[in-house]
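A single protein chain has been removed from this complex, and every other one stays in its place.
And now, chain A:
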Amino acid sequence: TAALTAGLERIPDQLGYLVISEDGVLASAGELENDEHTAGVMMEMVRTASRFRLPGSTDPPFKRMSILEDFVYTVTVSGQKVFVVKRQNNQQEPISV
């Protein structure tokens, strides 16, 4: 799993990550270390989102799913594994007067 996670460690502003397979969490670190609950929720969200299809297309119409809170979860799937990275959200909300 070292090859899987080496790249994740280098992602800018990352606060933690998860690598999940059908059987469970393969790797985790930072704020998401051993976070089985988040892993379960992410898995469910990916499954739901990947059922969407645009007319005439057989592949899911996205590469990455972003979940925005005060921070951002970025999620993608590759080789039957779900990758979740928690990143800082540095974009400042414009102050409305």
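One rule holds for everything that comes next: contacts are C-beta pairs under 8 Å (C-beta built on N, C-alpha and C of every residue); 3 or more make two chains touch, one makes a residue touch a chain; residues count from 1.
The rule we apply is simple: contacts and distances are computed from a predicted model.
**Q** According to its UniProt record, what is the protein name of the omitted chain, chosen from "Ragulator complex protein LAMTOR1", "Sec20", "Translocation protein sec72" or "GPI transamidase subunit PIG-U"?
**A** Of the names offered in "Ragulator complex protein LAMTOR1", "Sec20", "Translocation protein sec72" or "GPI transamidase subunit PIG-U", the one UniProt assigns to the missing chain is "Ragulator complex protein LAMTOR1".
**Q** Please give every residue of chain A in contact with the chain that is not shown.
**A** 7-8, 10-12, 22, 46-47, 50-51, 59-60, 62-64, 66, 68, 72, 74, 76-83, 85, 87, 89, 91-94
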